[in-house]
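What follows is a set of notes on a single structure, which appears directly below.
Note that this complex is displayed minus one protein chain, with the remaining chains in position.
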Amino acid sequence: MSTINRILTYEDIPVWRHARIIRWALQIISAIFVVALVAWFFTNMGSAIAERDIPFGFGFLSREYQTPIGDHFIPYESSDAFGYALGVGITNTLIVSVLGVILATLIGIVVGVARLSSNWIVNKIALAYVEFFRNVPVLVQLLFWFYIVLALPQVREGYVIADRLYLNNAGVSFPGPNVPGSLLVPLAWIVVTVAGVIAGIAAHRMLTRRETVTGRASYPLTAGCAVAIVVSGIAWMILSAVAGDAPFVMASPEPQGRFGRIAGGITVRAGVLVLLIGLVIYTSAFIGEIVRAGIQSVGRGQIEAGRALGLSPMAALRHVTFPQALRVIVPPLISQFLNLTKNSSLGGAVGYSELTNIGITMTQTAPAISIFMLIMVAYLAMSLAYSLVGNLYNRHISFERS
Amino acid sequence: MTTSADMTPTDSALPPPRSQTGVRGWVRENLFGSPLDSALTLVVGAVLVAAAWFGLGWVFFDADWRVISTIGGRFVIGNYNSDQVCPGNDCFWRPQASLLMVSALLGMAWGVAGAGVVRRIAILIAVVAALFAFLPYDFERMGMDVRLLLLANPVMLVAGWAIARYTRLGTPKWVAILSVVAFFLTLLLLLGLPGVPGLQPVDVRNWGGLTLNLVLAVSGIVLSLPVGVALALGRRSHLPVLKAVCVVFIEVFRGVPLITLLFMSQHLVPLAFPETFPRNSLLNAGIVITLFSSAYMAENVRGGLQALNPGQIEAARALGLPAWQTTLFITLPQAIRNVIPAIVGQFIGLFKDTSLVYIIGMLDIVEVGKTFVVGNTEYQQDAQEMFVFVALVFWVFTYGMSYVSRKVERHLGVGER
Partner (left out) sequence: MVTTPEEREEVEDIIICRDVHKWYGDFHVLRGITTTIKKREVVVVFGPSGSGKSTFIRTINRLEEHQRGDIVVDGIELTDDVRNIDAIRRDVGMVFQSFNLFPHLSVMSNITLAPIKVRHMPSDEAEDVAMSLLERVGIPEQADKYPSELSGGQQQRVAIARALAMRPNIMLFDEPTSALDPEMIKEVLDVMQELATSGMTMVVVSHEMGFAREVSDRMMMFDEGLIVEEGPPEQIFEDPQSDRTKLFLSQIL
């Protein structure tokens, strides 16, 4: 009985058999191993950089890039610095991916709903769309569209539809808002309008709460829209009066000069056009499947229960099906957004200067490793931003549940 | 048990109204269920007819498909068999021998799995391969040897089937082991051995075509399995340093586009290893694709591990199995088995992604076609035809794989066992 009079102790257990010590030892050994492995790579790299005279450093960022960039949405001159040119690349990637995400989501929802249609033709077309486009590499699709656009007539002989729509191998032009004066005016107007929309949403929320609490009709939607419209309208009028020009005027594209260059309206250049078409079709096929699976994951019983409670079909869809389906849809949707953003790096293959393409061009005149690091950080920041939005949304959902 | 024929019809069992049966019933039900449905059917149907009219018109009258036959074998192996790479042009048998190994393995898989989707696919692949022997090229361009090797595929299929059926090699384990052996044999065949007649070394820069896509995708997925498992275990471990390193690795490789990684592989991979390490673009690409795939594999395996019932580990521990054996024999096999569908999906994605190696100047099937169309003025207007063909090749492979995986999954009931 002597054994049980002892309190558990560490002392008399040999070190190599002690569960806790083994755990710690494993911890330390694995940490050393991993650190050593990482260090080995980095010392190799460091010595290679030193010995083989491989350029490294970030001094080039303030040097002049001296290379034209085909597409830029922010002003750019060849005399701008490398750092700024990288910024142009990031903007280009961001603009294509945001537009792509919006369009792919819209089309994906249509495809997903069509996949659930009881109409045989609609259903099968959606199925064919999904099964074809998601199974062919996006690069092949992009090149296919690229060579179609390339085969279009040149600007001067391009197609003109209804005198308003210009289609040629440089891109597509259509009527749209143009900035007549300084760029600051529309910017200011957009800022105020966004503020107005936020105020409108706040008003909508407040009135909705009042409606639920008091049961009195408070017309939250009408009031919310009114707030936003009034704010943005007043801003428009004041800005027009002060600056002498309206923030935007509608304009149609017009061919100008000897080469028939098209000015006015909105021109989507060929590179952006092809990249958007390719990415949107490819990604929307995936999103269609996600939407279908999400809606199907909500059992019929849920809709029936909603209907049994007296909710209208639309109300049942709005309050019962959608919230549950969204919970299934959002996480994979976010990862598709991320994929689209990453796939936009194929822009170079279709003549669009996005981040990776600009980076690759830069490696001819600047240290490749430094550029690669910056690009990597930029993409990681974008993917982090997407995950952040996804996580926030998830938390929002779980708040709703609790 | 009684069949419906034995049962006496009761009054309540009336036949359904005419309107719900037959073709008319089906059309009414599925195309004209409501006014909205009818309108949709008419509009979509009209668009479909128009699209089919123009599409078929293009396919049969406007398109010039000769670009496909002119490129021909280069779609399969790129410049591997060209005059500069392989004097005498007698290297084509090497990828073909690999195909024969695949046929034999498919035969074994059929022998092990029995009737069902595996048999159908195995026969289909072998028969299609054999049919390629009858391509209407003249014998200058496609010799008798090439044709005979293609015709040997069904023979190898049957041989593989017989081996699986009548020898002790007819188990899934042996099929798996032989597949790995065949994989390395394929690499050896393609690389060649210096000094061995008929196996003159071929620089990996000259590997190309669909063979390159397949070699990269298969190596990527096979090699990323152990790395991915290690990363997944590392990410789940309680050791903070190990965990952090794995998380950073996984998130970096998942967050950056593959094309960026591939381009930089030319600069970074040689730097990360000492100068004695062999270096070439294929190896760089292979390393980067493997690491990229490992990051995704790690997340798949982690999902499988997370979904596992903790009772499994407890039961193993209670039986006295130490932690490493519990992982090796209990948790990992189950986790991997449960994520096989996800791994197939990942393989399909990786196969599509191998088309990105153009960025480091490798001639995969897409780049073979593109450089040909760009480089030959008389074929420049046939780019569409070429890309449609390449798209179809990819589609047949990827859709075929997902089809087989779905069927096998249903057959095995993955996730139930």
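For clarity, chains are labelled A and B in written order, and residue numbers in each chain start from 1.
Here is the rule we use: contacts are C-beta pairs under 8 Å (C-beta built on N, C-alpha and C of every residue); 3 or more make two chains touch, one makes a residue touch a chain.
Note that the structure is a prediction, hence the values are computed from the model and not measured.
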**Residue of B:R279, B:R337 or B:R410 touching the missing chain in the full complex** = B:R337
**Fill in**
Note that subunit A touches the absent chain at residues 3-4, 6-10, 13-14, 17-22
**Request:** Go through subunit B and note every residue touching the omitted chain.
**Result:** 309, 311-312, 314-322, 325, 329-330, 333-334, 337, 413, 416-417
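The rule we apply is simple: only the chains that are shown with their structure count from here on.
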**Request:** Measure off the straight-line distance from the CA centroid of subunit A to the CA centroid of subunit B, and report it in whole Å.
**Result:** 29
**In the complex with subunit A, residue positions of subunit B that touch it** = 30-31, 33, 37, 40-41, 44-45, 48, 237-242, 245, 251-252, 254-260, 263-264, 267-268, 270-275, 348, 352-353, 355-356, 358-359, 366, 370, 373, 381, 383-384, 387-388, 390-391, 394-395, 398-399, 402
**Prompt:** Quick one: in the complex, what on subunit A touches subunit B?
**Reply:** 26-27, 30-31, 34-35, 38, 41, 44-45, 48-49, 54, 117-122, 125, 131-132, 135-141, 143-144, 147-148, 150-151, 338, 342-343, 345-346, 349, 356, 359-360, 363, 368-369, 372, 375-376, 379-380, 382-384
